[in-house]
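First the structure, in the form of structure tokens, and then the observations on it.
Complex shown without one protein chain; remaining protein chains in place.
And now, chain A:
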């Protein structure tokens, strides 16, 4: 096969930077490949991708050395305009890539501006490919997050490029929508013969969809291997803060020596079918002190077409002291609205929300802020000052808290932000931003903490860090509510799970009652952690929820059966 993409000895340094982001990179990718690029935050993944459509070196005029050939075009000799017809790029902040107000117009934009007479047909075809043909006349601000992502992809597909690069395709999506986008990529790859390059943290998707894996570190390609081999390098991956699929971790942990499975199907023969040690199911403490209660709450908002859209229907729910709640459900199920009602920023259309016995209708958000902290899904929306330090102190300073400076210093220390104290929060990396937003929240000394998708967009080491911090906070908080798609987090963190679907609470229970209820999972669009599904396939009566639990119970079984005795 011919080399479709060939990167030779490329070094690149952004203007004004002190170190090169790419350091003597060599990489070749063949036509029709499906490549996943792995690497921690800041390893140069995005920069590598910008080499391919010529943004580097034509648009970013830094120090460039080496040679890049894409589809037999040398990127130095061809303009961005030429290369863009071969390489389509979907950004991580894809929303800013949509430039027209209407869906079809945006899909047609590129072919129209390249002067292709059949631009409308191209746009339509691209929309059909991603399944957006039905909303072609909608305004882009009417689309959901997932649809916007598909539109950004369609706008790129309209030029019919040979190579499609997509940066973190599923970061903000629920598992069902995430699968939709990967299935589309798979079809583009297998049916239409496109070369697909994804930047991805979720190795379980990598295992199911990618053919080859490129690992990057500090501007270097550490390796490029077929997916099975790549994900088997557990130690190397862990050293790069990438977590292989749970099944692979589990196999490694119980001491499988030869090739480790990377999907559930592969895993089944690896593990024997002997019954595991029984699980100890912990029952949560008795629930005595209610702190938040919803009484027949309805909530709606006005849409651009002046209709009312009902987001929450007749919600009745009480939250008690000691509840660590995971709020789960599809995008658009009403999770954020459910939480925002506690902050007092929005008031219910009918019904009442009581916080500590007081109706939120009578309280301003400023007042409730002394008890309730809401950590935004997108940390950037919490940054109201020009540096981390000022953002963290804002709440305490406004309330003239005594010795607030020393408390700020302490928080910065706790969240490893001391060195970044004078940086603009918006310019930090995803993980740093998340830490800053948590520091702001903890600085408010709340009784109730509300977190919206705290682990989205994070590489796994940052994710672990955040989970650890959350665990540490349990002692100082009366209750925590986390809205999330991250089922691993749900299993590790929550003692109560509320499942929402189309504005209603359809289940209120714990991980046993949620994950063992197949119909509930299907209705709410939830996908249990891989290790759970796997132990279920193995026929365990009490499936394991975490890799650690799996290893202990699996090996415990051996002990119980006298294998090691």
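Note that in this section a residue touches a chain if its C-beta (ideal position, glycine included) is under 8 Å from a C-beta of that chain, and two chains touch if they have at least 3 such contacts; residues count from 1.
Definition applied: contacts and distances are computed from a predicted model.
Hidden chain, UniProt protein name from the list "Molybdopterin dehydrogenase", "Energy-coupling factor transport system permease protein", "Paraquat-inducible protein A" or "Oxidoreductase": "Energy-coupling factor transport system permease protein".
In the complete complex, the residue from A:13, A:155, A:189 or A:360 that touches the missing chain is A:155.
From the set A:121, A:134, A:265 or A:366, the residue in touch with the chain omitted from the display is A:366, counting the whole complex. Which of A:43, A:71 or A:84 touches the hidden chain is settled by the complete complex: it is A:84. Against the chain not shown here, chain A presents residues 53, 55, 59, 80-81, 84, 89, 91, 93, 95-102, 105, 109-110, 112-115, 117, 119, 139-141, 155, 301-304, 306, 343, 345, 364-367, 369, 373-374, 376, 380-386, 394-395, 398-399, 424, 426-427, 440, 444.
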